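Below is a structure I'd like to ask you about.
A single protein chain has been omitted; all remaining protein chains appear in their positions.
For chain A:
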Amino acid sequence: MSSSHHISLKMGRGTSCSSSSIESSTEQQRKDLSTDLRLGLSISTSSQHHNTSFSREHQPSDWPPIKPLLRKALEAEENESNSATFFVKVYMEGIPIGRKLDLLAHDGYHDLITTLDHMFNTSILWSEMDGSYSDRNYHVLTYEDKEGDWMMVGDVPWEMFLSTVRRLKITRA
């Protein structure tokens, strides 16, 4: 699954109009298309020569086939979630140099812990986890709140956490 989702249909039409010659030329184009797909701005024959590849700013308004109202609603949501950021400092005990993390880029606690696990190459305990774990490879995640107190991450709803967190600290369990 290619991550750069550029689909282009150079459904190049031959200049001849007879259908028999189209059959073979389209077959060839199909094979080309399966390896390199970029969807042009408009795929009508009259603007064949545009053939512009598109970035996220120049997306076709007629594909995929969804109604304009839905399209706008989804784009608005995307802009909202892309433009807002909230970076906090994260320190790991014993390491003087900290990291920075955008909390708004995460859906919730699960998402945040996953990122931190990767960032610091460890496994993090937080308040929603159950079961017992050996002390060896685990760390605990805490945060400093607006009042300057250090609290365990995960007790309050995510939105409330976002409104009160100032920075994060990972300490040995």
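Points worth noting:
We adopt the following convention: contacts are C-beta pairs under 8 Å (C-beta built on N, C-alpha and C of every residue); 3 or more make two chains touch, one makes a residue touch a chain; residues count from 1.
Here is the rule we use: contacts and distances are computed from a predicted model.
The listed choices are "superoxide dismutase", "F-box domain-containing protein", "Ran-binding protein M homolog" or "Cytochrome c biogenesis protein CcsA"; the UniProt protein name belonging to the chain that is not shown reads "F-box domain-containing protein". Touch with the chain omitted from the figure is made, among A:D62, A:D102 or A:D155, by A:D62. Within the set A:L74, A:I95 or A:M152, the residue that contacts the chain not displayed is A:L74. Interface note: of A:K89, A:H110 or A:R166, the residue touching the hidden chain in the full complex is A:H110.
By the touch rule set out above, chain A reaches the unshown chain at residues 1, 3-5, 7, 9, 11, 13, 15, 17-20, 22-23, 26-27, 30, 33-34, 37, 42-49, 56, 59, 61-71, 73-74, 77-78, 107-108, 110, 157-160.
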